[in-house]
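Apart from one protein chain that is not included, each protein chain of the complex appears where it belongs.
Coming up: chain A.
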Amino acid sequence: MITGGRFLALPPRPVPALRRLPGMREEPAVEVVGLVKRYGTKTAVDGLDLSVARGTVTAVLGPNGAGKTTTIETCEGYRRPDAGRVRVLGLDPIADAARLRPRIGVMLQSGGVYAGARAEEMLRHTAALHAHPLDVDMLIERFGLGSCGRTTYRRLSGGQQQRLAMAMAVVGRPELVFLDEPTAGLDPQARRATWDLVRDLRDDGVTVVLTTHHMDEAEQLSDDVAIIDGGTVIAQGSPEELCRGGAENTLRFTGRPALDLRSLLKALPSDSAAAELTPGSYRISGTVDPQLLATVTSWCAQNGVMPDRISVERHTLEDVFLELTGKELRS
């Protein structure tokens, strides 16, 4: 580190892991206002607004083709907006690219590595492009790349390729990391390991923006979720806020198909709703309390229905998404 008198110029170490306090005014890590991006006649992003607070994990959630990757790649400086304003760490991703690039880490959805490069070689190379890189041996250990360090990229498994790409995104000690579908194609164990890494990044003060089409991932990991559909953000908030936004709770049961739910609805409070999702599978939403449960079970008894697999569920992001868009996320 101490070479050629350069040690005098080393910047001071940043204050570790400054967490956001309520009311603290701080420039957001990412600020997107009215972003429009078209490819030919197709509008991929259509007036999108997104704000990412520093030190948080934000999940950009949506189905394939919703505009997630286009949005992220505009923030990374790959795409020039057709309209709108994009600021990343206060900088314009295209005009200020040279100043921005050293400060961000990028994990592309796929690729990004020479087919003939060995995993460890590529990570060491990426480290060499940065002024104060992380210790590569430590990263290899943390990302479980020890057994394949000498393997060329083209021979790595999909999961190993994903882990290498994520290690490359963090090795330069960035302030902000963009992870485009970091757990796509990973087995459950590897997904959990990646989640732990994302939490560690956040705990150390790194801002993380990730895209996913896994609801559970967004719910588990993120401080903030932006739900994207048709090129715009249709809802943004913490997972708890988003789930509260809809009905409080859900009651589900299975029984005979095609029950007449109108008589049930008459017995329920007016803010309730009942639906047969698939034949024989029912969902009651509203304020699910003991009284409502009793009403439903007595209605079942009157109709000679045995409510199998009756369950009370917390409202999930999956339901929020379904409500907002009228379609399943993973279609």
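What to note about this one:
In this text, a contact is a pair of C-beta atoms (placed from the backbone, for glycine too) under 8 Å apart; a residue touches a chain by one contact, two chains touch by 3 or more; residues count from 1.
Note that contacts and distances are computed from a predicted model.
One subunit of the complex is not drawn; among "Acyl carrier protein", "ABC transporter permease", "histidine kinase" or "Pyruvate ferredoxin oxidoreductase", its UniProt record names it "ABC transporter permease". Contact with the chain not shown here comes from a single listed residue; of A:S110, A:Q220, A:S281 or A:T316, that residue is A:S110. Per the touch definition above, the residue from A:V36, A:A53, A:L134 or A:I310 contacting the chain not shown is A:L134.
Annotation: of A:E31, A:E175, A:D223 or A:E276, A:E175 touches the absent chain (contact as defined above). When the missing chain is restored to the complex, the residue among A:E26, A:D137, A:D187 or A:D200 that touches it is A:D200. Touch with the hidden chain on the side of chain A covers residues 11, 13-14, 16-17, 76-78, 98, 101-104, 106, 108, 110-117, 121, 125-126, 128-132, 134, 138, 142, 168, 170, 172-175, 196, 199-201, 203-206.
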